[in-house]
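Every protein chain but one is kept in place in this view of the complex.
Chain nomenclature is as follows: A, B and C, assigned in order of appearance, with residue numbering initiated at 1 for each chain independently.
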Amino acid sequence: MNANSHELNRFELRLSGLGGQGIITLGKLLGYGLAIHHGYYVTQTQSYGPEARGGSSRADLVISSNPISYPKTENVDLLVALSQEACNEYYGVLKPNGVLVIDTVMVTQTPTNRFLGAEFTNYAKDKMGNPLTLNTIVLGAITHLLPFAQPRLMRKALEENMPAKILELNKKAFNLGQREAKKRFGEAPEIWKKAAEYAEEEVIEALE
Amino acid sequence: MPPKKGQTCVFAYPDWCKGCGLCVAFCPAKVFELGPTGKVRVMHEEECINCGFCELHCPDFAIAVLPKGENGSCSADLHVAQEIRQKMKGYEKG
Amino acid sequence: MSQVTQLIHQYLRHNKRFPHVYCPGCGHGIVLGSLVRSVHNLGLSKDEVCLVAGIGCSGRMAVYVDFNTVHTTHGRALTFATGIKLANPELTVICVMGDGDALSIGGNHLIHAARRNIGVTALILNNNIYGMTGGQCSSTTPMGSRSMTTPYGQLENTFDIVELAKAAGANYVARSTAFHAKMMDAQISQALSRPGFSLVETFSPCHTQYGRKNQFRTVVDMYQDLKVRSTPLEKWNEMDPAKRGDKFPIGVFVERDEPGLEERYMAMAEGLRKKEANA
């Protein structure tokens, strides 16, 4: 376990979108970075077979400081939706104090007004000049969003898993994602604090 | 080697012969016939032209054709048959 | 010609209840003799030969010879042989099968073994019938023939094993009959000394289950029939197809020296490891 890592008890994360967006690779990279370099226990599962071929794609991660018993996600802390369909389908599993991240190019109708949105698809196309960098940009953004994730270690994960030919491009994409997330979403601890407060308010409202 | 009569000894082992009659039917020199028990007998050894058909085509390895000994006798080779019998006896199971 | 029978005795397991189980006049014994002579003539030691057999009359052959012998399941002998050859390419692997074995239940394994050119010699003893199980028709029972399951005559077409093996890509394909033991000797020796997949088909009369039901008075008649109908390939090719009638060609149909799968695999593996060592 890395010395300065957070104590976590089952943090659940779902990455969802369309086939071809690199969701599965994103899940593997994120899981690899958190498991191997951050020292967390991580289980990563994904959609398979006809489900995966139907155009939608999904990768789930459970992250914890302790051994993980149940490997699948039940209530998600962070939902990343890169397509309208995914957003509609999975919003229901998001915890009340969870955080929703969407690609505002792909998701035009949000099920709630509490979300973090960025034009990831456009960043990939316009700023990076390569639509295939979408998932690495999102990885950068998620790394920023997770208070327990360290960019340095994630970059290491990138280096160990990316073919040399495309490593530089992806490092740039990672940095871009991180930068944009910081600019648009603010600092991570604040985001999570706000989400928790909001959930509490909702509970109180419901009680009233 | 041109076929030559009278240079071979022909043995048939009745223990292994099943009496199919292939040798009787196809031997060009008509060396064999089936005996009263239905098993093969060597009847005209002197007619054998050493063509080799019977040895190659006996499905039961019951025929051996051997060159005659120096003194023209076949007894020298009888021990082969004896040897095989001996071998089989040793292995016989209860 | 001499010492033929004595030689065979050197390779038999004499404690296995001889005479063998085959019916009087069955061609299988002749093929067994031919196989032993071929192994002997090539100077192979008993230890380096592995005989894999399927189920049926032909399958019983494994028990009689003093090689490494594996009596497998019905139709699957080639799959075992493939595993053995790939696991130990040094072995000379011979796969003995019947026609029902190799072509009906094991047809798929046969074409794939030929396609992947695994270094195994397949010896198919074709007696046109299921002998061991009591005379049911097989995929090589000639059209019109009677069997226990075609009491009014076989209506289906038959497989031509040679054509099938040719099309599937075997390295070496030959056919002989139990009447042509010398030719069989030559073919099996050839097959054993070649790389890749070799197939030798040999017609082996079964009087008990096939002949009796199909107007062959004695087993000798069946050999007579093979003698009359078999035609050396060269002659067959010159024959007017209209005049071929019920004759069939014997001889060597395919002769290639493509390396076997196991050789290709070892070469690939060696290359990979060399590359890794240099990296």
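What we mean here is this: a contact is a pair of C-beta atoms (placed from the backbone, for glycine too) under 8 Å apart; a residue touches a chain by one contact, two chains touch by 3 or more.
Going forward, contacts and distances are computed from a predicted model.
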Missing subunit (named according to UniProt) among the choices "Anti-sigma regulatory factor", "2-oxoacid:acceptor oxidoreductase subunit alpha", "ABC transporter ATP-binding protein" or "Branched-chain amino acid transport system permease protein": "2-oxoacid:acceptor oxidoreductase subunit alpha"
For the chain not depicted, the shown chains it touches: A, C
Touching residue (missing chain; options C:H9, C:H40 or C:R76): C:R76
From C:M143, C:A167, C:V228 or C:L272, residue that would touch the chain that is not displayed: C:L272
Among A:Y32, A:Y90, A:F174 or A:W192, residue touching the chain not depicted: A:Y32
In subunit A, positions touching the absent partner: 1, 28, 31-32, 35-36, 41-46, 48-51, 68-72, 74
Chain not shown, touching residues in subunit C: 13, 16, 46-48, 50, 52, 62-63, 66-73, 76, 78-88, 90-91, 108-109, 112, 261-262, 265, 268-269, 272-273, 276
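Following the convention adopted for this analysis, only the chains that are shown with their structure count from here on.
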For subunit A paired with subunit B, centre-to-centre distance based on mean C-alpha positions, whole Å: 88
Intercentroid distance (Cα basis), subunit C paired with subunit B, Å: 27
Length of the line joining the C-alpha centres of subunit A and subunit C, rounded to whole Å: 62
Subunit C: positions in contact with at least two other chains: none
Shared interface positions of subunit A, touching two or more other chains: none
Subunit C to subunit B touching residues, read off their complex: 1-6, 8-9, 12, 14-15, 18-20, 22-30, 33-34, 178-179, 181-182, 185, 218-220, 223-224
Subunit C-facing residues of subunit B, complex: 8, 15-22, 25-26, 50-52, 55-67, 80, 84, 87-88, 91-93
